[in-house]
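Have a look at this one before I ask anything.
Apart from one protein chain that is not included, each protein chain of the complex appears where it belongs.
Right after this comes chain A.
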Amino acid sequence: MAVYQSNRLRKDGALMGLDVGVGGQVLDLETAVKDGILGGGGGIGVGGGCGLISTAAAEKLDLKKMIEELEAVEVPSVFICPISLDPMRDPVTLCTGQTYERSNILKWFSMGHYTCPTTMQELWDDSVTPNATLQQLIHTWFATKYSAMKKRSQDVQGRAIEVLEILKKAKGQSRIEALKELRQLAAAHSTARKSLVDNGGVGSLSSLLGPFTTHAVGSEVIAILVSLDLDYSGKTNLTQPAKISLMVDMLNEGSIETRINCTRLIEMLMEGKDFVSENVSSLSLLVGLLKLVKNERHPNGVIAGLRLLKAICSHESLRASIVSIGAVSQLVELLPGFKADCIELALHILEVLSTVPEGRLALKECAKTIPNMVKLLMKVSESCTQLALAILWAVCKLAPEECGALAVEAGLAAKLLLVIQSCYNPVLKQRSAELLKLCSSNYTATNFISKCKLTTTIQ
């Protein structure tokens, strides 16, 4: 294997050069990579002057590890094994001049082939020659990229910590500027996020939230917090009434992005194990979420709102509140316009609400409940069918004659028979049968069948 000579710092302080000692004149590696001759991404530590690292250090870095960590980076095509399409760690060349990963080509041979996989030529010489040059090149390229990445992330980490310090003393407009920068760093670099969390960033940011926090500051803080990995103490700290109050206000007043951030953050806080339902009992919060859900121009908001509503209704004590703001009829009416994932969430919420008397009543009062539920049976997914069925059951149980009739008018019977016939889930079948019985109890057999408008086959 070729041994590199020690690095030479050029007098003009430019990036270090690396010459290959053995054999003829090989292209200066740094230039090769920088000018993109090898086709690999940007230069080495652009502007950073971190240059190439020495061989000794390079070999310490395990190539396998580097390849793994640099997975996202675009690797030059000449480094890739044509068989596995992975970067080569031990490239060997055949007599045809093509280079492959040793283990892959040997496997090819062991399968009984004696051709060159890319050129399809028959091999006149079965020896495999290790391609030392290419190996060194690959190693150095990865090592350089790796160290650049490490440095960048260190830079980012350092900057994040710096800004966090600035934030402690900044006021007014400079505070907002610092927050904006922190937000950008956190959004772009996972190392920045980790660095923030490790250096008490959550506590500092959290302390900026209070009853007198302006919207401008609050919205930036929330945007940063929502991207971080919050631990138990961080979540507990944020779950104070005054801070949640602020989040609810911003959820009602902010831009769509802020609304979604607040929604997501509250959802994150609800995952804490000591979370008390009282913390999210604010009617303003529920009203704000409903507004989000109704805003069809922003599907991200719809989903975020539905998810949080779902989390909230898992707390029994809050179900009545949700019903009291008119959520039931609004969700029912929104169903036809929703996509599949939203339908499932909405149905789940409605089903949970149907477990409380106020919810059942509201479902019954809403004219669109029965027709919309019937339409959704067997239309989207099995779980949706199950949920819609449960809701229909709850409503029809409440007023069998009235609702049963409405359901039949809406074409329930045909759908139920379809469920019974085609569904594998025995529970579902059972439920459908029971519902059918409930709804048909007021009709005579012939009358009922005619009402069902069934096709002849199902009849």
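Just so we're on the same page, a contact is a pair of C-beta atoms (placed from the backbone, for glycine too) under 8 Å apart; a residue touches a chain by one contact, two chains touch by 3 or more; residues count from 1.
We adopt the following convention: contacts and distances are computed from a predicted model.
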If you look up the hidden chain in UniProt, what protein name do you find among "Vacuolar fusion protein MON1 homolog", "DNA polymerase epsilon subunit 3", "Guanine nucleotide-binding protein alpha subunit" or "Trafficking protein particle complex subunit 2-like protein"? "Guanine nucleotide-binding protein alpha subunit"
Given A:77, A:214, A:355 or A:441, the residue that touches the chain left out of view is A:214
So one chain is hidden, and I want to know which residue out of A:82, A:130 or A:326 touches that hidden chain in the complete assembly. A:326
Hey, which of A:200, A:241, A:299 or A:357 is the one touching the hidden chain? A:241
Given that one chain is not shown, which residue among A:255, A:314, A:355 or A:421 touches it? A:255
Which listed residue (A:106, A:283 or A:367) would be found touching the missing chain in the intact complex? A:283
Can you list where chain A touches the absent chain? 211-212, 214-216, 241, 249, 253, 255, 281-284, 287, 291, 324-326
